[in-house]
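What you see is the complex with one protein chain gone and the rest in place.
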Amino acid sequence: MPSAASALHMRGIGKVFPGVKALSGVDLAVRFGTVHAIVGENGAGKSTLMKILSGAYAPTTGTIEVAGTEVRMKRPADAQKLGIRMVHQELNLVPDLTVAENIFLGRMPKRLGFFDRGGMVRRAAAILAELGAAIDPQQRLGDLSISQQQLVEIAKAYAAEPRIIVLDEPTSSLSEHETVALFRILRKMRDAGIAIIYISHRLKEVLDIADEVTVLRDGAMIETRPASGITAAEMIRLMVGREVSNVFPKTPSTIGREVLRVRGIGDGERFHAISFDVRAGEILGLTGLVGAGRTEVARAIFGLAPLTSGTVEIDGAPVTIGSPAAAARAGIAYVPEDRKGDGIMPAMTVRENISLPVLRRLANRFGRVRRGAERELAGTYVRKFSIVPPDGERRIGLLSGGNQQKAVISRWLATDPKVLILDEPTRGVDVGAKAEIHGIIGQLVANGMAVVMISSELPEIMGVCDRVVVMRDGRASVPLAREGLTEERIMALATGEESAEGEAA
Amino acid sequence: MIGKTARLPAAVAAILLASTAFASAKTVCYVTAADSHAYATPANVALNDRAKELGIEILSLSQNFDVQTGTEQVSTCIARKADGIILWPLDPQAYIPALARAKQANIPAILINSPMAEQANDFIKSFTGPDVYEEGKLAADSLSEAMKGEGAVVVIAGQAGNGTTIGRVGGFVDRLKEIGSKIEVLETVNADFDQQKALVASRDLITRFGDKITGVYANDDTMARGFIDAWKEANSGKPTPPIVGINGQRDAFDSIRSGEMYSTIVQSPVEDGKLAIETMAEILDGKEVKARLPIPLTVVTKANVETVQPAF
Amino acid sequence: MSAFVSTLLRYRVAVILCLTLAAATLIVPGFASLTTLSLGLDRGSTIGLIAIGLTVLLIAGQIDLSVGSVFAVSGIVGIMLQPALGMGWAALAGVLAGTAAGVVNGFLVVALRINSLVATLATMLVFRSVAHWMTASQPIPGNDIMFSITLSEIYLEVFTVRSGLFLVSILALHVWLTRTVAGRNLFAVGSNALSAEASGISAGRIMFLSFVFASTLAGVAGVLQSLVTNTGSPVYGSELTVAVIAAVVVGGTRLEGGRGSALGTLGGVLTIAALTTAMEFQSVPAYMQQVASGLILILLVVLDRTVRTGRRKPAAAPAHA
Partner (left out) sequence: MTDIAAMGQTTKDAARFSQGSRMVGMLSRAGLTLAILAVILYGSLANPVFFTAGNFVNVLMSMSIVGIVVVGMTFVLVVGGMADLSVPATIACGAILSLALQSYIGPVPAFAVAVLLAGLTGLVNGVLVGYVGINPIIATLGMGTIVLGIVQAAVGGVIVYGTDPSSADFVKSRILGVPMIAVIFIAIAILGNFVLSRTFWGRWTIATGGNYSAAQASAVPVRAVRAGAFVITGFAAGFSGGLLGLTLQSARPLVGQGYEFSAITAVVVGGVSIMGGFGSIPRAMAGLVFVQLLTNVMVLQGVRTPIQGFVLGLLIAGAVALDIALRKRGVA
């Protein structure tokens, strides 16, 4: 609808951090009643642009017009007064308050300073119902699953009756069918005349939902186009400035003996009777809706959470795993889902991050860590996986997501594990790095390692894995061979339209 | 879970049972300074023992050196309708309102060990025990005798703001003025009746004044010991300047014999405790008692060190 | 665990309080009486008034070690200025001195971003020496003993001015925390300051005000104490801070912020007051009293843990104030 009025017009936006030019000359025009997607690799400047839009940063240069009038935003509150709402990638919620209180946080309905809880709860319930989310508004938010919290975050933005709503990777922790629900809502909002700015790595989704697409690269605006006039391949080309032929190359590897055998494990709460096995040189995909219990299974196998039933065998010998240390000894490695939270030690150098699990081995009998050996170890992986910058002494917090992820993987290869469990290894990683990481995984299996890969991204699962286990509500399907497996089939299993319980295997 | 929650009352019960049972005899409420202290403990023991002999029930409350607790405890005593109150004041006036209320409730009260401001006298029957101010004066006399009335002293005082400190320093300084002595006070430091703090402070004082120090007055023997150790570190072999302490601890006696200390002032906690309860007993029997009942203070020097009993 | 036990756990503070009272009544003759109650309340109210402030501060995820020193300073000001201003205004000045101290703490933590544990450790020392400075380390007497006595009169068999004030304030706090927007925002800030900020709540402002509030109440308690004893002393309140923090935490308020309740604090204060009174009635040595209250503190916090580990969070997440 080209006639629609301009909701937001950013002109010549530039932002400079000490020593770094984050943005330069970015123009962005968004109209009411449209979904405007912004795509680009990490570091392309998306987050900075959005932080400016939300009032968190002030632009070094440029002007911002909201609904045709120029505005200055000094703090998030200003942006909110203008009707701009953010749905952040890392959730902006308060665990200790109830869902309702979170939805109305900062703008609770008051009467003489007192607020009427009843009214608030009713309104919250209504909104959640509208979003088709089955969440009790009286529940303590901290007790919800991540994807439920994500929905609350969206409800919160929606409840503010915004004129412009910005969603930053809103589906990163949503399952396919929750995503579908979200899109339904977004379209509804759009038709209600709200301007929607949609940021995502998932190009397929972008093409689904967006009316217009703006591509950023290295802090500069490359191009804005109607979504109808662009393909995923083109977008990728514009984003990385190069042609990326096959996004998910599958390096062939010879599949050997069985390494990990899991039989009927459960934690008595979030997953039950899970059984599967992984063979040397094989990549087993573990997928399903978020909250289906994939991560919980992985954490339990790695000793981060207790098992109440079932057995885990490595090379046919049963192992009892009480702690990650024990898991490491047994030859199991785990690259966690939340890189910032569970992955890196931001204050430590790349070297120190890599050597952490093997320090004991690097230490002499007085416990003194042999610096030489440590440097050598780190150096090997920095070179092998071409971690940028190629400097083991650099604080890891300064590296890009992709390079941090490579370092975290290196950390585990140092223990030369038999089984490597990767939990969403490419989430929030840009297209280039994604390919590299898939390459690395390819090498590993080629050298006979057994890999379990958790991912919500079906194309990735389909592209990389030899067999796939689909989880639903804490139960697992039988491992499905890659041949003849379709995304539709996986969705069917994940959503319960088709059932193939795992006890059989 | 249940096990855990159930353990608590058991614990409380144990603690409560561990303590003395309640009887209908005359009950005297004894608000002591602390029940874990070199001087207070023997005083408490003596007081309790004597009370048994006199057939008096003692309800003893320990302030643990916290004035505020103390004032509240006096209220407790009033609420418990005790027949008498023996208070060990840690502050010259904070207790006065509480004592006034005790008087309103016709509960006789006396002070043990430390004095209070004049206003208190209207509300107490008597003050038994050593006069810390008097001790200060005696110390002044003893020290100026040792220093032939001239020279320079450092004063190692107790806690700032503590009643005993105020008395013992005040008495000392006033007495020096009184006798117009030419002794100059170089510096007064607070070492909180703590040997280590005294040791550290003394090191600095010795470095700072060196041989200027021709005399030392410590508010108690523990701190005197601190100074002696510091002196030995600084200049081994060199004889210590005359040092005067208070309390008459056993090790102070040894120091006097060996000449490291010049004198101390014995105040016996046992006498202190006994006198207090005996006075209270007389009050309870309706007898009149003197407003001021001091316990004997003996200045101990080399001359009489063999004949006097150390306080503790 | 069974519903019954979990209920017991949810109301553990009340349970412990009742158990304490029951045990005391059984073992201590003449414990169950109005006088005991009024005593306990009066003794509780000093700690209690400060605890009210600290509850707010802890919910905001901050801590204040300086309340004990503020307690002393305010009392001294309240007494010192009596000749000049008269009792009422002097008292007010004392309270304001507390407020001022709160402004300093708030500034250090909010403006200079110093961790509150460190900042208030520093001001604890500073305010304490200010107290010594003003008084030359000598306790100073007030004007009017009779007023002190009337202050500790017991009304309706039970309440003193202090305990009455305490009870009213803590009920007010309860309403404020649970029923007002500001109260909920306080929880939001303590639970996740960044999110609160992003939702347009000024976390800094709320934290700053919490510090001011806490110190002001410490000031009130200090002035009352000084009026009741008719003395301003530089050594007042040196033992207080620990006791107060204990009371608040026993009341189920979390040091990490985001959780806590006024009624819980009331329970905590009363439990400790009851325990002390009961043990004093039996001449239990102070050090045994310490052991007992220490045990209760640990026990309740452990219980609190067991309740929370029912939740999704990893059991031993690092505890950051």
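Observations, loosely collected:
Should a chain be cited, it is by its letter among A, B and C, assigned in written order, with residues numbered from 1 in that chain.
As a working rule, a residue touches a chain if its C-beta (ideal position, glycine included) is under 8 Å from a C-beta of that chain, and two chains touch if they have at least 3 such contacts.
As the structure is a computational prediction, the values presented were derived from the model and not from experiment.
Seen in the complete assembly, the chain not on display touches A, B, C. From the options A:47, A:253 or A:456, the residue with contact to the unseen chain in the full assembly is A:47. Contact with the chain not shown here comes from a single listed residue; of C:87, C:100 or C:117, that residue is C:117.
Within the complete assembly, residues 17-18, 20, 22, 41-43, 45, 47-48, 51, 218-219, 302, 304, 323-325, 327-328, 334, 336, 340-348, 352, 356-357, 359-360, 362-363, 366-369, 388, 395, 397-401, 404, 411, 415 of chain A touch the chain that is not shown.
Within the entire complex, the positions of chain B that touch the omitted partner chain are 34-38, 40-42, 160, 187, 189-190, 194-196, 199-201, 203-205, 207-208, 210, 222, 225-226, 229, 232-234, 249-251, 312. The missing chain lies against chain C, touching residues 63, 108, 112-115, 117-119, 121-126, 128-130, 132-133, 137, 194, 234, 242, 245-246, 249, 254-256, 285, 287-291, 293-295, 297-298, 301-302, 305, 309, 314-321.
Heads up, the rule we're going with is that only the chains that are shown with their structure count from here on.
Path length between chain A and chain B in the chain contact graph, taken as the least number of steps between touching chains: 2. Each chain's centre was taken as the mean of its CA atoms, and the one lying most distant from chain C is A.
Once CA atoms are averaged chain by chain and compared with the all-protein CA average, the nearest chain turns out to be C.
Comparing chain pairs A-C and B-C by the number of C-beta pairs in contact, the larger count belongs to B-C.
A separation of 70 Å divides the Cα centre of chain A from that of chain B. With centres set at the average Cα position, the gap from chain B to chain C is 32 Å. Chain contacts: chain C has no residue touching two or more partner chains. In chain B, no residue touches at least two other chains.
Those residues of chain C that touch chain A in the complex are listed here as 179-182, 184-185, 187-188, 190-192, 194-202, 258-259, 311-314. On the chain A side of its complex with chain C, the touching residues are 54, 76-77, 80, 86, 88, 91-97, 101, 105-108, 110, 113-115, 142-143, 156, 304. Across the complex, chain C meets chain B through its residues 1, 5, 8-9, 12, 15-16, 19-20, 22-24, 26-30, 35-36, 38-39, 42-43, 46, 132, 135, 137-139, 141, 145, 148-149, 151-152, 225, 228-231, 233-240, 275, 277-288, 291-292, 295-296, 299, 302-303, 306.
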